[in-house]
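Inspection log for the structure reproduced underneath, given as C-alpha cells.
The other protein chains are all here in position, but one chain of the complex has been omitted.
Chains: A and B, in written order; residue numbering restarts at 1 for each.
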Amino acid sequence: MALLSKKDANLILDPLADNNPITIQVLGICSALAITAELKASIVMALSVIFVLGLGNVVISLMRNIIPSKIRIIVQLVVVAALVIVVDQVLKAFAYQLSKTLAVFVGLIITNCIIMGRFEAFALGNGVKRSFLDGIGNAAGYGIILIIVGFFRELLGSGTLLGFAVLGDPIAKTGLYSFGYENNGFMLLSPMALIVVGLLIWVQRSRNNALIEEN
Amino acid sequence: MDKEKNLYTVLFAGAMVIVVGTILAYLASALSARIKENERFEKQQNILYAMGVNENEGDGSVDFIPTDRVEQEFTSYITDQLVIEGDKITKDDQAYLIDIKKQLDILKNGETPKLPVFIGEKDGEKFYIIPMYGKGLWDAIWGFMALDEDMTVKGVFFDHKAETPGLGANIKQRYFMDDFKGESILAGTQYAGIKVAKGNNDPVNTIKDDNEVDALAGATITGNGVSSMISKTVNLYKDYFETLRNKE
Partner (left out) sequence: MLEHIELFFKSIFIDNMVFATFLGMCSYLAVSKKVTTAVGLGAAVIFVLAVTVPLNWLLDQYLLRDGALAWLGPEYADYNLSFLSFILFIATIATMVQLVEIVVEKFSPALYNSLGIFLPLIAVNCAILGGSLFMQAREIPSLGLAFNYGLSSGIGWFLAIFAIAAIREKIRYSNVPPPLRGLGITFIITGLMAIGFMSFGGMLTGGDEAPVVPEPTTVQKTEKEELKLDKEQEETAVSFNSITKEKE
C-alpha cells in the first residue's frame, strides 16, 4: 500500500471489517438477502456493486460543488439510474450473454441503499480520489458479507459450490450423502439469509467487543 | 451564481435532464441495431436448443450453437415456419420474430393473435416447436417446447427475466429442462399440459406418463408459473395439434 497514505488505505480497509456496510452501517440489506442462495450470484453482485459504487462516487464527487442541496437526492438517484442503464445497454449490445446473467441485478443495484448512503455520506463532501477509494472499500465490504452468506447457503442448501457438487450426489447417495446426510432446503429460503447474517454479526461482535451495542 | 437560489436549482435540473436524456437516447438508438441482432440470434439459439440442436457437453452445461453459426444452422434445421391466425395457416420465414407476448395481449383484447409454429427436422425426425410465455415469481418467464406428432415432448427451453438466483432461476438449468423430455402433454385424449409437481416421489423422473415433472426446491411460485404457462400455451395450440394428430 505504498501508493496510498495510511489514511487513504483505511478508507478501503475499514469497511471490510469494523465499519462494514451490512453488519454495522445497516445498508444494502435487501439485495444481500435476495441473491445469496447461490455463491456465483453473490460474486457477480459484489463485482457489479464495486463497479457502480466506485464510478458513481467519482461522478458525484466531481459534481459535488455544483449540485443544489434542495434536489441532491434526485440528482444522486438519476446518476445511479443513468449509470446502470448505460452499463446495461452497452452489455446488451456487446456482451449479450453476460447482460442476461446480470439482468436480475440491475433493479437491485439501483435500489441498493448502500449506493445512496455512500453518495450522501461521503462523496458529497470529499475529493475524487478519496471518494473512489471509499466507494471501492464499501462495496468490497458489502461483497465480502454477500460471499460468506452465499457460501454457506449454497453449501448447506444445495450441497454445491459455484454449481459443483462438492458433497457428493444426493440422488445417487455418494460422498457425504452415503452417511445419511441430507441437504437442508430451508437454507435456500430468504429468511435463512437473515438468520445467517445475524449469526455473522454475532461472530464479528464476539471478536471485537467494541462493536457491541448497548441494547 | 448562488447555488441555493431557486433559479439555479431549476436550471440545474433542466440541464441534468437534457444531458442525461441525450446520453440515454443516443445510446439507445446507437445500440438498438446490435441489441436487436443479439436478440434475434438468441431466439434462433433457443428454438434450436428446444429441438436438441445445441452444444451441450456432459450433463450439466447448457450451451447454444455459437452466434456466428446460428443463422446458418437455423435455416438448415428449421424447414418450415408457420403462422396460425385463427383458421388460417400461412408460411412465413420471419415467423420467429413474432413477439409472443404482444400476441397474447392481442388475444386478451379479444382479437385473433398470430401464433408461430416452427417445424424442424433432425435425423429424419420431425419436431413441432411452439413458443411459450408466462409469469414467474418476480417477472416474465418464457420458453420453447418441441413436440413430435404424438404430442410427446422432445425438448424444452426455459428462460426468465428476474427469478431468484439459485431458486426459481434454476428453471433454465439443464436438469430441470431435461426432465420434460419424454413426457406427454396428453392425458388420455385431453390436452393436460405438464405440471411441475412438488413431492411426487419421482426425483429422477422415471415415470413419463404422469404429466408431472419434479419441482425445484424452494421455487414453488416459479414452478407453478411454468405449469400454467405450459397449459395455457397448449390450450392455444390445441386445434393445430388436433390436425397434426388426425393427419396420421
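Note that a contact is a pair of C-beta atoms (placed from the backbone, for glycine too) under 8 Å apart; a residue touches a chain by one contact, two chains touch by 3 or more.
None of these values were measured; they are calculated from a predicted model.
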Query = Of A:M63, A:C113 or A:I147, which residue touches the hidden chain?
reply = A:C113
Inquiry  = Just to verify: which one of A:A82, A:A123 or A:I144 makes contact with the chain not shown?
reply    = A:A82
Contacts of subunit B with the absent chain, listed as residue ranges = 20, 24, 28, 102, 107-108, 110, 135, 138-140, 162, 187, 190-193, 195, 210-212, 220-221, 224-225, 227-228, 231-232, 235-236, 238
Contacts of subunit A with the absent chain, listed as residue ranges = 23-24, 26-30, 33-34, 70-71, 73-74, 77-78, 81-82, 84-85, 88-89, 106-107, 110-113, 116-117, 189-195, 197-199, 201-206, 209, 211-215
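Operating definition for what follows: only the chains that are shown with their structure count from here on.
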Task = Go ahead and note the Å separation of the Cα centroids belonging to subunit A and subunit B.
result = 31
Partner subunit B, residues of subunit A touching it in the complex = 34-35, 37-38, 40-41, 66-71, 74-75, 78, 82, 85-86, 89-90, 92-94, 96, 103-104, 107, 153-154, 157-158, 163, 171, 183, 185, 188-190
Ask   = Which residues of subunit B touch subunit A in the complex?
value = 3-4, 8-9, 12-13, 16, 20, 23-24, 27-28, 31, 34-35, 38, 41-42, 60, 161-167, 169, 203-204, 217-218
